[in-house]
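Up next, subunit A:
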Amino acid sequence: MRPIGNLASSVGLATVMFVMAPTSDAEAAKLAGRSVKIGCQVSLTGKGTEWGQAAKAAMEVAAEEINAKDGIGGIPLELICYDTQTLESEALKTVSRLVERDKVLAISGPCFSSEFETIAPQLDARLKTVIMSYCSAKPGLSAMSKWAFRNTLTSDKQLTPVVEAWVKEYKPKKVVIIYDAEDAVSKAEGAIILPALFKKHGIEILDMLTYRTKDTDYSAQITRAKSLGAQGIGLGSCYQNAAAIAKEAHKQGLTVPIIGGACASAPGFIEIAGKAAEGAYMSTAAWGDDPRPEVQAFMKKVVAKLGGKQPPYSGPRAYDIVFAFKHCIETTGVTNKPSDLYSDRDKIRECLQGLKKFPGVAGELTMNEVRDGVGVTAILKVVNGKYTNIAK
Partner candidate 1 sequence: MREQVARTACLSIEGLTKRFGGFYALNELHMEVAQGHIHALIGPNGAGKTTFFNLVTGVLPADAGRIVFNGQVVADTRPSKRTIKGIARTFQNIRLFPHLTAMETVMIGSHCRAFPSVWKALGKAVLQRPLGEADEERQMRENAVELLEFLGLTDKQDAKASDLPYGEQRKLELARALATQPRLLLLDEPTAGMNPRETDELDDVITRVRDRGVTIILVEHDMRLVMGVSDSVTVINFGTKIAEGPPEKIQSDPLVVEAYLGEDVQL
Partner candidate 2 sequence: MLDGLLDGYTRSLLIFAGINVIAAYSFYAPFKTGQVSLGQAGFMAVGAYASAVLTQKFGMPFAVALIFGGVVAGSIGVVVGFPALRIKGIYLLLLTLGFAEIISVIALSWDYVGGAQGFRNISFNPFTLEYVIGVIVVLLVFFARLERSSLGRAMDSIHQDETAAEVMGIDVVRIKLLAFGFGAGIAGLAGALYAHHATYMDSTTFSIMLAVEILMFVVVGGGSTYWGPLFGAAVLNAIPEFLRALREWLELVPVEWTNFYPVNRAYDFLHDFLDFENAKRLIAFGVILIVMMILRPDGLLTRDSLRWLRLPRWKVRHA
């Protein structure tokens, strides 16, 4: 193992070079093989579609940028992406395909906490490859394995400032919480995180209502919320369901402010909910209105790829993961020889573990002791059909 000091200094060096866009990395020898394979797991169908599409587009942008220069360690980066369909079982299948058949060095993804939670226990015993999620936000998941990483902030960290701002603006006294019992992060938010935060602000929770991901009819829940006299709705919900719930509330004349968790904050929420979305608060783990030119350049490319749509936070986070991988591959003596596959994977893991203040479009990334990202985040409010960051 390398001494930490050495590692930290090489991180610093890489940082400088990343920002200065070096033509070649003098330190890293040219890697073996025809390409560096990085796996990616994205949810292109199912409830996580927008998250996955944005992440895929962002990673492709990253790969194009990298390959337009010198690739990774002198050879091209090859991104191998599979659709998890936002299903746990499919996530498990594709991760083993990436690890065992495609023999990738590291994996970006999976997106969803439910998927992440399913894969993580298999990492130590079988897969032994880094997975790094760009969306997952349920607290405590990365602690399950030394191979499990997330560069996102966990839900509790995301929601704390958002709930504060929401309460400050709307001052609700009584709220209901509606959450998806089948989605890991939504359930964590709905059953644990939001109640705790509401309690902290002295808000009474009238009822906690659940639904199933595939449900389309929320009239019973909204009628109940309305009859209880709710002054606000806390949602542990992905954007599609969240939007349908907001619309149903709107239809039943329950026009109370909404606060949503990590999975709700995709642009699709506004698109589907329309007017009903207005005034809703959302938590997020990244927001791309940073004025730095490289961030703006990135956003422009991704938005173009997504057909004019803003990406949710999975976009910038996934983009950053690719560069974090590139950095770790180039600086830790990874050889990319088939015979070194296992040690290469381990080197990447060690490198990521010590990542501090690594610059990226979603802000500087530092990994905490349980391999979750730390940093500041935005507070999103829907104003005139657009997400607006109202954080100072």
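Definition applied: a contact is a pair of C-beta atoms (placed from the backbone, for glycine too) under 8 Å apart; a residue touches a chain by one contact, two chains touch by 3 or more; residues count from 1.
Quick note on selection: all candidates are chains of the complex that A comes from, given by their letters.
These numbers were taken from a predicted model, which means no experiment stands behind them.
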{"item": "Single touching candidate for subunit A, where 1 or 2 all sit in one complex", "value": "2"}
{"item": "Sites on subunit A touched by candidate 2 in the complex", "value": "45, 83, 85, 87-89, 92-93, 96-97, 99-101, 114, 117-118, 121-122, 125-126, 181-182, 184, 187, 210, 212"}
